[in-house]
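The structure under discussion is supplied below as structure tokens; questions concerning it will follow.
Part of the complex only, each chain left as placed.
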Amino acid sequence: GGGGSQTPAASSSDTSLSDVKSKGEIVVATEGTYKPFSFHAEGAGDLTGYDVEIARAVAEKLGVKATFQETQFDGIFAGLDAKRFDTIANQISINDERKAKYDFSKPYTVSTGVIVTKADNNSITGFDSLKGKTTAQSLTSNFYKMAVDAGANVQSVEGWAQGVALVRQGRVDAIVNDKLTYLDYAKTNPDAGLKIAAETTEKSESAFVFRKGSTELTKAVDKALDDLRTDGTLAKISEKYFGTDVTK
Amino acid sequence: MSPTDGAAHSGAHGATSQARPVLSVRNLAKAFGSNVVLRDIDLDVRRGNVVALIGPSGSGKTTVLRSLNGLETPDAGTVTFAGPGTSAGPGTDLALDFSARVSKKEISDLRDRSAMVFQHYNLFPHMTVLQNVIEGPVQVQKRKRAEAVAEAEKLLARVGLADKRDAYPFELSGGQQQRVGIVRALALKPQLLLFDEPTSALDPELVGDVLAVIQELADEGWTMVIVTHELAFARQVADEVIFMDGGLVVERGPAAEVLRAPRQERTRQFVRRLLHEF
Amino acid sequence: MPLNWDLIWSSFGPIVTGAITGTIPLTLASFVIGLALALLVALMRLSRNAVVSGVARFYVSVIRGTPLLVQLFVIFYGLPSLGVKLDPWPSAIIAFSLNVGGYAAEVIRAAILSVPKGQWEAGHTIGMSRGQSLRRIILPQAARVSVPPLSNTFISLVKDTSLASLILVTELFRNAQQIAAFSQEFMALYLEAALVYWVICLALSSGQSVLERRLDRYVAH
């Protein structure tokens, strides 16, 4: 064990934690193009963002270095499977399909989904009014599924930026996404002419993802998250990016 | 297979009785960049006559033929075809003065007066023999297809290729291809036939057949200008032989005179070289 | 690679549907329009008019020198700010046609130049205009020469159409990606998509052979 915590000895088959410790680093996959969670400062500077900072803090608690690998979303799970990464920090929300294949840490983001429309669009007032409307979603988010379930005609786009462009150009009716993403966008683009038309009641939770059976590592990360929560680090990071605590 | 104007003629070797030549060229000049290829060429061809153009490589023989057929635009000089064109051409004389600007229409009219038989045949490889022959009459002269086919078949039979009607050029020997090339030209019923070394790409054994066909055309009264290195043939078929060198006409006259007893030293040299007395 | 065979099996439906309703029609439409454009551009490049051939050269250079992705984006996301707002399918067909036009123009130009000069002259000597010679004599022969390189362009196009998903056209690869994103089985689905592309390309290649044999009937073997 390290970091002063009392972890049970790793079982012979699960070397996930000892591997990380012996390497002295935890390899974290992230997109690097997902603001404000994972992006480069000023576009070309260092990798930063909410997920990135939390991953760094967790690594520090584990007593190892966080090494980030930036890939596109296509490669994130394949890379985890191929043992190229130890975990993913990219606002991966917890759902049943994923839980069947992967282990999750405790959530470090709790957020809601929002329907974003043009400010002058009054036809969409909630998820039930999405039926028959066109929305733009990126595959990366589980808001894609939310929109499909609501009966929307869903168009896939490369990312948030393209989705917003379509809403602003009036070529789709709405975009369903994380409230946090929208808030960040609204902060930098105050005159975009958009609004939140509706918000989910259901919360969505994001967490670190591990290969199935990485029980030791998952436990250690959970412990680290608990510690960070206790010492106020999580709240501090959240305040920095969102002006509020979104970690619970 | 006879000249399309159908007029009687005085035979291949006699002087023709007509006063005005079918083709009259004066002061033709042409340079490619700084390379002066033709200087001041004069040429008259009477109806039913055969003119043989001989001379060393690069002397400008091909350029003369190409200029007559509108494939090359001379820098200066005049080309006049007498009388109504035989096909869809204009009703009267065609006179082009290359010292002035000539229009596309004039070049097109010039082309209608003559037809060229190429050294390398230049048949259309993607068309059958018959299609090669009727392409001009049907597509350009807008004649009825059935009529063009009937005529083409007659011409092909005449040169011994009736059974090759539906063959593609690649299926023919060089000699057969060249005979198709001749028929393609004849089918246009031009006033003037132009031959540019029609046998020099052929296997030696196949030369005879093609020369025999040309000889027959001459006997029938077609008007022709032939560039050739076959001196024996030129002597036999031509009414007039013109020897060119360096873009100039060096000597001209009846075939027998120019080829047997050339007056100019250059002509003598050339004739000797051709018989390659190594 | 441990593959999830159930998933692979059940996803054949959507992927093949994507090929039939997206990839294949998009490819065909863009290729046909692109070829017509390419012929025009090839003739412009062969023009003696410096402005005309310069415009064509610039077009080819831009199309070949910039990523297809950006060309798609400009047409779909960029043009609306100039007041031109096209739907996904028209945008995709325009972008891919322009792209094919740029690549195929060079092929067609080379094919036209490969027909011996004597063929033009034979056309002229039987009285044809430039246009007539081009249509009846030169292009039929150029077609033969250009089939192999054009089929390369065609095969590239089949796979390039996957980019259309970025401008909301649903096709083969998009369907594979969607299933992959839901199941996180990217490797399996991408391999499956690759297999379907490969089958399409094999079919094209055999079509190419048939066409070549047809066009070769008039040359010595």
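By written order: A, B and C. Residues from 1 in each chain.
As a working rule, a residue touches a chain if its C-beta (ideal position, glycine included) is under 8 Å from a C-beta of that chain, and two chains touch if they have at least 3 such contacts.
Every value quoted in this text rests on a predicted model; they were computed, and no experiment measured them.
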Per-label copy numbers for the whole complex, where each distinct chain appears once: A x1, B x2, C x2
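Definition applied: only the chains that are shown with their structure count from here on.
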Steps needed, at fewest, to go from chain A to chain B via touching chains: 2
Chains linked by the largest number of contacting C-beta pairs: B-C
Core chain by centroid distance, with centroids computed from Cα atoms only: C
Cα-centroid distance, chain A relative to chain B, in whole angstrom: 84
Distance from chain C to chain A - Cα centre to Cα centre, in angstrom: 39
Inter-centroid spacing, chain C versus chain B (mean Cα positions, whole Å): 46
Chain A - residues contacting chain C, complex: 73-75, 77-78, 81, 97-98, 101-102, 136, 139-140, 144-145, 155-158, 162, 165-166, 169, 171
Residues of chain C defined as touching chain B within the complex: 116, 118-119, 121-122, 124-129, 132, 136-137, 140-141, 144, 217-220
For the chain B and chain C complex, residues of the former touching the latter: 69-71, 108, 111-112, 115-116, 118, 120, 122-127, 135-136, 139-141, 168-170, 184-185, 188
